[in-house]
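Apart from one protein chain that is not included, each protein chain of the complex appears where it belongs.
== chain A ==
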């Protein structure tokens, strides 16, 4: 079985906090329910439009293979059964930076990933960042709930 890196349900707070800069891409801000994580994510709003207040489930996984075999890094075609079947929007990218913010008890860890230029920033408690590693390949899966 595939081991998920992160799984939670987010509520969308804002769209394009710095103004709409791109036609087809919007930056969304969302807050998770279970782990209280804050997320900024660039989403292709043309093919997957989102509205403020919507809730969606978001999963980060190291591979799409259901048996958990690691991703090769190269793309293979074909319609195999995969983790993606249960989701509406799937992106592939790379974790490129981890950093910390604040200190003491309110210390937060920031996880940065780039999905071919569409960026994600996930901020929250350090304990949630244990499974993440630099240069890890990530699949981001989303489904509206």
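One rule holds for everything that comes next: a residue touches a chain if its C-beta (ideal position, glycine included) is under 8 Å from a C-beta of that chain, and two chains touch if they have at least 3 such contacts; residues count from 1.
Note that in this section contacts and distances are computed from a predicted model.
Engineer: Tell me the UniProt protein name of the chain this structure doesn't show, selecting from "Pre-mRNA-splicing factor SLT11", "SKP1-like protein", "DNA-directed RNA polymerase" or "ATP-binding cassette sub-family G member 8".
Structural biologist: "DNA-directed RNA polymerase"
Engineer: For the chain not shown, which residue from A:3, A:67 or A:135 touches it across the whole complex?
Structural biologist: Spelled out, the listed residue whose C-beta touches the missing chain is A:135.
Engineer: For chain A, which residues reach the chain that was dropped from this view?
Structural biologist: 17-19, 21-25, 27, 40, 42, 44, 46-48, 64, 71, 73-75, 84, 87-94, 96-100, 102-104, 107, 109, 112, 114-119, 121, 126-127, 129-130, 132-135, 139
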